[in-house]
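The other protein chains are all here in position, but one chain of the complex has been omitted.
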Amino acid sequence: MTISLRRSTGAPVDRRRRPRATAQPLLRQRKFWGVIFVAPAITSVTLLMIIPTFQALYYSFTDWNGRSANWVGFANYTQGVFASPDFLRILLNTLLIIVSVPFGVAFSLIIAHLLATHTWGRRLFRGIYFMPIALSWVVIGLTFGYLLSSRGPINDLLSAIGLSALRQDWLGTEATALGSLILVFNWAFFGINVVLLYTGMTTADPSVREAAMLDGASGWKMLVHIVLPQTRRYIELCLILTMSAAITGVFGLIYTMTSGGPGAATTTFEYVLYTRSFNLGHFSQGAAFGILLFLFSLVFAVLRLRSGVRADDK
Amino acid sequence: MTSDLALAAPERLTLWGRLRILLSTGIARIVLVGVAVVTCAPVIFMIVKSLTKQDGTNALDFSAWQKVLQGDLPGAALVSLTVCVLSIAILLTFSSLAAFGFAKLPFKGSQGLLSLIIVMMLVPLQTYLITLYFNYSNFDLIGNIPAVCLLYGTTQLPFSIFIMTNFFRAIPDELLEAAVVDGASYPRAFWNIFVPMARPAMVTVGVLAFIGIWNDLLLALLFLPTPGQRTLSVVMASSQNAQVFDVSLVMAGSLMAAIPCIIIYIIFERQIAQGLTAGTGK
Partner (left out) sequence: MMYRYLGSAAVLVTAAILLAGCSAGADTGSGSSTEIGGTITLWSYGEETQSNKDLVAGFEKKYPGTTVKVVEQPGDNYFALLQASVTSGKAPDAFLMFPGGYQQQFADYSLDLSKYINRTDLESVNAQFFAKDSNLDNPVYGVPTVSNMYYTLYNQDVLDAAGVATFPTDWAELNDACKKITAAGYLCLGYGNTTGSGGFSAYQDFSYMSGQAVGLAGWDGLLAGTESYTQPAILDQVEQWASLETKGYTNEDVMTWRDVRTDFLAGKTAMMVTGSWDAQWAVDGLGDAVHGAPAPFSDDPIDVLIRLQDAGISVSVDSKNPATAAAYAAYNISDEGQKIIAAAGGVPARTGVGSSNRVNQEILANAEAAGWTQMPMYDNFIAPSVNEALNSGLNQVLAGQLSAKDALGKVDAATKALTDAERINYNLSGK
């Protein structure tokens, strides 16, 4: 939408007529209000997110069990985390889930592109794709627990189309459990990304695309060279959203589908944080895992911030 | 013919051209339908499971739905609704104020603060959940609905501020300057001009926050433990018989819980698209 710089009377504003003399107090007033406006948000984020995070940092260096806390230095990290028998596997799992995010978003990109270039039934499709978002992770985990079981519909389907060699207990086999988890996660999140990217594509400036089409570009070339750059910001948004959910939301999925098993095949940092804290009462170890998870996210956030989330680059 | 390839260059429609277009349209449609089926199938499975007996006969059985509708679930749904609405009110207020401040009223360090908030978007809830729980408990705020709604609102704040700051940035500065020159104070300009314009962004943020809070289990479990204050997801999780797992009950309950979210999405679909457009700085 365009906003016209006119007064209500319709006459254009004459900038030269703004008196210079009020510039300084205006600036001060602007700064004052700036602080006031952001104050509630900053306060609550600090109180309810930042401070508890620092507390967790502190507790991760103690033997905190909910009641008392004595300083133990890096013991939680060396013994509780790194010396954990399955630490490498847990690390691998967490990394794999994070790394799968761009692939999921890429797939959503392709589907969004298809939707944007073919108008038949697009509203219906968008609605259908979005549906899984309305479901809670718990119920998704439960449902797929049934679907992926050895005698479940998915295996039956594989047999029906002649791929019965691929039949297996998807969630009960070490090799396939994590992969199944990642696929289910992407199934659930796919809808949001499609809606986001579709919006980006359909609101992009059409003239660039039309020009490209007249030049003979189509399909793949169109997608890579024209559409991608135009929807760059949307792609970033999708990556951030999905990454954030991959780190935090997938917990509910693990909890209901595999409980971290078989063995440690689907245990991630955030899952082990929960079990250490609540099942074993080792809150301090849970805090240590939490801090590590935060560091992970920070690394990825920095990588993202570099590519322009912070300021607009007009 | 709905592919815009055809619309683009009509004079190039040789026979081969036509075939290519038909093929690509056909493949596209197959892919889209295929993906739609994959998306729908599990949901249909859930519906079926909630309506059949689980003793091997697979007979049609409405008892799960009856139980769901009669039990405390409707009451819990009301609690969930209250919590969602209050949390979203807090969220939208805080984030629109802050976003406007960050976008239009910069001061020294405001960029840094903004980055800090956005970084918090990637901090997993579990990292600070436990310490937060104990903090709340020390101030006797466990089970205190306004305090918990403040918490819910805050967890959604980083994402919301991110969207809305970009949104406000896209509005030319001159609009604000003109209003100020006309004698309006910043708050008045904010309230009268920017807030109405921000509606699509607020709807987007509101809907996504609604779904997130409605379905949340962990926070609700820890922070709203007393009966009468329990949200829908907690009641559903607790209504499981300790030893015997009643899958049709779980499915029915989950489907019922999903219905409000779907309704909200349908109502606000158009505005979500608008909000997203503007909210990503286009």
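Chains: A and B, in written order; residue numbering restarts at 1 for each.
Just so we're on the same page, a residue touches a chain if its C-beta (ideal position, glycine included) is under 8 Å from a C-beta of that chain, and two chains touch if they have at least 3 such contacts.
Nothing here was measured: the structure is a model prediction, and the numbers come from that model.
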Q) If the full complex is used, which shown chains touch the chain that is missing here? A) A, B
Q.
Considering the complete complex, identify which of B:F134, B:F159, B:F210 or B:F268 is in touch with the unshown chain.
A. B:F134
Q: Sort through B:G34, B:P74, B:P146 or B:P172 and give me the one touching the missing partner chain.
A: B:P146
Q. For chain A, which residues lie in contact with the unshown chain of the complex?
A. 36, 40, 65-67, 85, 142, 145-146, 148-151, 169-174, 255-263, 275, 277-281
Q.
Take the complete complex as the reference. Which residues in chain B touch the chain that isn't displayed?
A. 54-57, 133-134, 137-147, 150, 185-188, 191, 221-222, 225-227, 234, 237-245, 247, 250
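The rule is short, and it goes like this: only the chains that are shown with their structure count from here on.
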Q | Touch list for chain A against partner chain B, complex | A | 3, 5, 7, 13, 18, 26, 29-31, 33-38, 40-42, 44-45, 48-53, 55-56, 59, 66, 111, 114-115, 117-121, 125-140, 142-144, 146-147, 153, 187, 190-191, 195-196, 199-200, 203-204, 210, 213-214, 218-219, 233-234, 237, 240-241, 243-244, 247-248, 251-252, 270, 273-274, 277, 283, 286-287, 290-291, 293-294, 297-298, 300-301, 305, 309-312
Q: Enumerate the contact residues on chain B facing chain A in the complex.
A: 2-5, 8-9, 24-25, 28-29, 31-32, 35-36, 38-43, 45-46, 49, 93-95, 97-98, 100-102, 105-108, 110-111, 113-132, 134-135, 150-151, 153-155, 157-159, 161-162, 166, 169, 171-172, 174-175, 177-178, 180-182, 186-187, 190, 211, 215, 217-218, 233, 237, 247, 250-251, 254-255, 257-258, 261-262, 265-266, 269, 272-273, 276-277, 280-282
